[in-house]
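All protein chains of the complex are present and in place, except for one that has been dropped.
Chain nomenclature is as follows: A and B, assigned in order of appearance, with residue numbering initiated at 1 for each chain independently.
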Amino acid sequence: MDTRVIGKPVPRKEGREKVTGRARYVDDIALPGMLHGATVRSQVARARIVEIRFGTGIPWEEFTIVTARDIPGKNCITLLIEDQPCLADGVINHPEEPVVLLAHSDAYLVEEARRAVEIVCEPLPAVFTMEESLARKEVIWGEDNIFKSFLVEKGDVESAWAQAELIVEGEYETGAQEQLYIEPNGMIAEASPEEGVTVWGSLQCPYYVHKALVPIFGLPKHRVRVVQTETGGGFGGKEEYPSMIAAHAVLLAWKSGRPVKIIYDRAEDMVATTKRHPSKTRHRTGVTRDGRLVAMDIDFTIDGGAYETLSPVVLSRGTIHAAGPYSCPNVRICSRAVATNAPPHGAFRGFGAPQSVFALERQMDRVAEALHISPDEFRRRNFIQVGETLAVQQVVREKVDMKRLMDRAFEMSGYHEKRARFAKENPRSAIKRGIGFASFLHGAGFTGSGEEYLASEVSAEATADGVVRIHAASTEMGQGTNTIFSQIAAEALGLPCEQVEIVQPDTANVPNSGPTVASRTSMIVGKLVESAALGIEKKLKEAGFLNGKHGSEAFALACRRYIAEIGPLESFIRYDHPKGLHWDDEKYQGDAYGAYAWAVYVAEVSVDTRTAETRVEDFVAVQEVGRVINPVLAAGQIEGGVAQGVGFALFENIVWREGRMVNGQMTNYIMPTSMDVPPIRVFFEEIPYGRGPGGAKGIGELPLDGSAPAVINAVVNATGLDIRRIPMTPETLLEMLESARG
Amino acid sequence: MAEAGKKIRVECTVNGEAAAFEAYPMERLLDALRRELRLTGTKEGCGEGECGACAVDMDGALVNSCLVPAAQAQGATLRTIEGVAAVDELHAIQKAFLLHGGSQCGICTPGMILAAVNLLDRNPSPSEEDVREGLAGNLCRCTGYTKIFASVVAAHRKRDGSG
Partner (left out) sequence: MRSPVPAYELETPRDLAAALERMARAPGEWKPFAGGTDLMVLLEAGKLPHRRFLNIAKLAELKGITVADDFVLLGALTTYTEVRRHETIAAEFPLLVRAAAETGSIATQNRGTIGGNIANASPAADSPPALLVYDAEIETISARGKRRVPYARFHSGYKQMDLGADEMISRIYLPRARSGWRQYYRKVGTRRAQAISKVCLAGAAKMESRRIADVRIALGSVAPAVVRAQATEKVLLGRQPSAEVAREAQAMLAREIAPIDDMRSTERYRLRVAQNLLGEFLESLSG
């Protein structure tokens, strides 16, 4: 498709501010009279609060102190349900649960004061593992510790075993992972019962925060205003959590009558905020001798922590992606999200799919091995084709060619040649080399009827100078929202990108475009941006001020005339769910997503058997994404996602002690440095998606699904060890190497 | 002579100009820059000297300003991100970051650019391996480093006119 600005490496819209240090993140902002806020948190996992003691040596009378009793409205952070309190009231359900808020003008004194508050508790028995939770060692949530469960059934798995000539079973685990955005969580709030509430902060979803604040303060919606400041990374870690810190900042502002800023230091951010849900998956796969899938029985459990937050949705995505891009006539996926007394787990790029895809891609390699078929040949025999159905019985209507993606990935990585060479060379070397892959898909947008329910809105306005201003709630957090929205609007209107402005996400100024999550920003909201821009053009044409092809000056002139003679030039669009998509929420089947991105990733590793350290030497990422709106930004997304996936596979280990993360410093929670990340080579294929702007589908989460299994499959190839859980630390690998040797 | 609870006056040069501020002697240089001098370009990512977001140039050396006590900035010559661009033109590295996608969310960018400037000053023709090593003290969660390397390599080529 011939396009003018879509597909071009247009420089980042806010790039200049970022490279000069002028971009304003929340901690760069100070308001007159501002107080510094801090949170006093529980140290135990589950307890009854007996007393809150304020120690000596602190001038408490100078402080603003807030507890649950000070909450004017509902003490809860509204998300899907209302089980999570804003401040613990009488009962603690996880370590680091917020109990008391403090504010003072002296930031140093606030820190001292925080240390001087003692939460006296009577510990209660707690649950720390998924097994304990399912066994109901204690019932800590609801009736049975289960936030949500799903059952997906296609065909008849039980009867299908009889047709299987070989059955392979396996269990797989993934650990929690910290999003580790380099900018910690922060909020500034101004509030009063008379004026209402305004918060500025680092966040992904202004309307989530808005929705959470309204019932806490009992204010009408228009008196609550949420403004996104430049956000230093999110990855899901600032999807739902900001509602909590915003509520805290507002509570302090409400009580003190002064603006309040809360900025978490790294240690607090790590231990108190959300992480990727840990998971356990059991696979039972039946195949014919010639490698055709007959039955897939998948049991998938995720650990949601102490409150429900988004666990049902994470479970949903993990469940739907659990059987991958394969064609299998009989599939059963039985899944559940369970409660433990850990800080609630939450959104992290991939959102359940990295967990279930890891298990699946390990299982597929193992089944291939049991069949004595190569892992790639096994995939080829089972890749889904157009017209076939996925596990949730979605008919694949879009063009897909997984074999072609695999061919390309293998060609770019030298897969076959390396696999053969390593097999020959490894026996003579202390350093074992390996190459492995993962093949996978990722659905873009909210599942099923989710987008319909969100009913996202975007508006556009044009100024008398012909500048088109896009009003959307989608946030820029590095992924390129501002830039691609300007490209999309500019393309639609025949304008240069400089003539499009993206309005800062502020609930006072932008409609609810839904959250910036779920790989939906390009595909779903981008389409609305395109429509809104075209809506401006339509008005100009219908009014006779513009006709046929126009340049940017003619456009500006038309805008000036329209505004002078008719009035404000605006266009407002709401999401319209495609008619052909049908989803059954009860049976959990049907058209789960409007479109999928498809991918094959190849990782090459070397394992030093003396130290069991794994080094990723090379990485090739091939994906079909509809249309690449901006090649630099798109490749940047994949590269960053692969690096996070490498961390998920090899480095990022959370050390838990009774529900608490004890390695909450950057020195002890290991994310990859520049020396730990391989050269990452990214290749895109494009089969335009009719409903995406310019044909684009979503890509934000895709790289998190396949990177870790590709790396681990490579380690398996290098060592012959059957690795079942990540993070696969050198300590674990060394034990396995020794057992294999001994 | 300082006592506990008393601030001291620190005089130094920042981005080529004389500067002075009041700070507790153990206050982090990072906080003095951001709060007293209102130079908010230098960022805090971890407070423990691991992420490099707070990196500044102190007397010609790259340092993590979260680990420098204000008292030790006495008489120092400091350069922050605000001092990297020339009055009327961006530094070659800044231009390269814009062209090659070296910045995504931008929070690591100031420290990363200081580290890259420092690297190119010490090693005008770095290989990609040199760049990897030279930037190893700056963590980036968004980019996977790939386009940061590309930006720095491109900047060095532009500077010596070879590309």
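Just so we're on the same page, a contact is a pair of C-beta atoms (placed from the backbone, for glycine too) under 8 Å apart; a residue touches a chain by one contact, two chains touch by 3 or more.
Please read all numbers here as calculations on a predicted model, not as lab measurements.
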item	value
Touch with the omitted chain, as defined above, among A:Glu398, A:Glu452, A:Glu570 or A:Glu613	A:Glu613
Among A:Val467, A:Val503 or A:Ile670, residue touching the chain not depicted	A:Ile670
Missing-partner contacts on chain A, residue numbers	108, 111-112, 114-115, 265, 267-268, 610-613, 615, 651, 655, 662-663, 665, 667-668, 670, 672-676, 730-731, 734-735, 738
On chain B, residues whose C-beta touches the chain left out of the figure	1-5, 24-28, 47-50, 52, 55, 61-64, 66-69, 71-72, 74, 115, 118, 133-134, 136-138
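Assume only the chains that are shown with their structure count from here on.
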item	value
Separation of chain A from chain B, taking each centre as the mean of its C-alpha atoms, in whole Å	30
Of all residues in chain B, those that touch chain A in their complex	24, 34, 39-48, 50-51, 53, 80-82, 84-85, 90, 94, 97-110, 113, 131-133, 135-149
Chain A to chain B touching residues, read off their complex	9, 11-12, 14-25, 27-28, 108, 179-184, 230-235, 265-267, 477-480, 632-633, 635-636, 639-644, 665-667, 671, 673-675, 677, 679-680
